[in-house]
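One structure follows; several queries about it will come next.
Just one protein chain is left out here, and the rest sit where they should.
Labels run A, B and C following the written order; every chain starts at residue 1.
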Amino acid sequence: MNDLISSMQATHPREFTVGGSAVDPAALAECLAACVECAQTCTTCADACLSEDMVADLVGCIRLNATCADICAATASVLSRRPEGDAAYLRSLLEACRDVCERCAQECGSHAEMHEHCKVCAEACRRCAKACADLLSALG
Amino acid sequence: MNDLISSMQATHPREFTVGGSAVDPAALAECLAACVECAQTCTTCADACLSEDMVADLVGCIRLNATCADICAATASVLSRRPEGDAAYLRSLLEACRDVCERCAQECGSHAEMHEHCKVCAEACRRCAKACADLLSALG
Amino acid sequence: MNDLISSMQATHPREFTVGGSAVDPAALAECLAACVECAQTCTTCADACLSEDMVADLVGCIRLNATCADICAATASVLSRRPEGDAAYLRSLLEACRDVCERCAQECGSHAEMHEHCKVCAEACRRCAKACADLLSALG
Partner (left out) sequence: MNDLISSMQATHPREFTVGGSAVDPAALAECLAACVECAQTCTTCADACLSEDMVADLVGCIRLNATCADICAATASVLSRRPEGDAAYLRSLLEACRDVCERCAQECGSHAEMHEHCKVCAEACRRCAKACADLLSALG
């Protein structure tokens, strides 16, 4: 996924700048790939949780999975369009994405030993939280 | 739309609280309705702009419309799920939504006299920016 | 919602034709409004079901609600962009939307007496299934 995203980003005819500074291509590609993977993983984890016998204990996880997927998917789409100007909304969106991924990583992580899907999902969420934090730093 | 949303919200068996305080039902319903309408209007405006002869002058508007639609749609879905706890990510998401709607209202507003679709869209964006700001205030 | 959608559609500078024939504006506006409302209602119903004590009996409904919301949202976005040519994919998408709405209406309808949110949701699904079927007929 990173390879395809990197090569696609390299073909873009317009530079991606925020507040006048160029956005680091590696941080961008990693954040895009992490958001896309996290969205897909969370949607699957929500349905896997919904399929467990103990679903009543997993409702908070299912809800958070679905919300994390929505925010990650929106973040990936917005980043793909290379927002222009100071893009204050991009920072807020990345903060929302980082925070919901941290929450979801915590929630899924808390029952990772019981459910393999939550373990895999917690890792995807952690990777995405870090990628959003790194891109936020890179934006200056 | 507000009527359906209000009646649907009234049937929800779980109270919507953020940081221990109940979320105002009227502010919630207005924000949901405004996000849904703004997403739909922005998607249409993007395609209407794309269909204008002077499309080369509207690329910034098309880009912003698509991004505004994505953020509004995600905000509506996340709000519909009544996030739990302190929901820090909800505040950041509402800030992102308010800010992108303001930007899009400004952009569409700047050529509202030439394009009726931009005029209608600027109004939907202004309503949504206000609804997000009001819900943020209501969250305390 | 219908009013905003109709007035927005009326501002579009490009005619919407499929296979050479103009798409009926009233059928289009009704389908757009129904898809947008059904997506929003289904997302809320999924979370309301998830919040019920008897969640274990509602997992099929929650899954179908989420899927119905995804397909309705995609259908609304695709219709808003006025696909060109013979648009065979538009017919298949409308068939998918009609069919998933019928299934969801049936599922929600089967426990409408126990859960008011399922009752409201079943109505939104029925309206959307009919609007998709009518637009399919109108496309010829």
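The rule is simple: contacts are C-beta pairs under 8 Å (C-beta built on N, C-alpha and C of every residue); 3 or more make two chains touch, one makes a residue touch a chain.
Please read these numbers as outputs of a predicted model, since none were measured by experiment.
Interface note: of A:R63, A:R103 or A:H117, the residue touching the hidden chain in the full complex is A:H117.
One chain of the complex is left out; on chain B, the residues touching it are 46-47, 50-51, 55-56, 59, 62-63, 66. For chain A, the residues touching the absent chain in the complete assembly are 1, 4-5, 7-9, 11-14, 32, 36-37, 40-41, 43-45, 47-48, 51-52, 69, 73, 76-77, 80-82, 115-117, 120-121, 124. Counting over the whole complex, chain C has residues 60, 63, 66-67, 70-71, 73-74, 77-78, 81, 83-85, 88-90, 92-93, 95-97, 99-100, 103 touching the chain that is not drawn.
Basically, only the chains that are shown with their structure count from here on.
Relative to the whole-protein C-alpha centroid, the nearest chain centroid is that of B.
Note on chain placement: the centre of chain A and the centre of chain C lie 28 Å apart, centres being C-alpha means.
Chain centres here are Cα averages; for chain B and chain C they lie 20 Å apart.
Multi-chain contact residues, meaning those touching two or more other chains, occur in chain B at positions 73, 77, 81.
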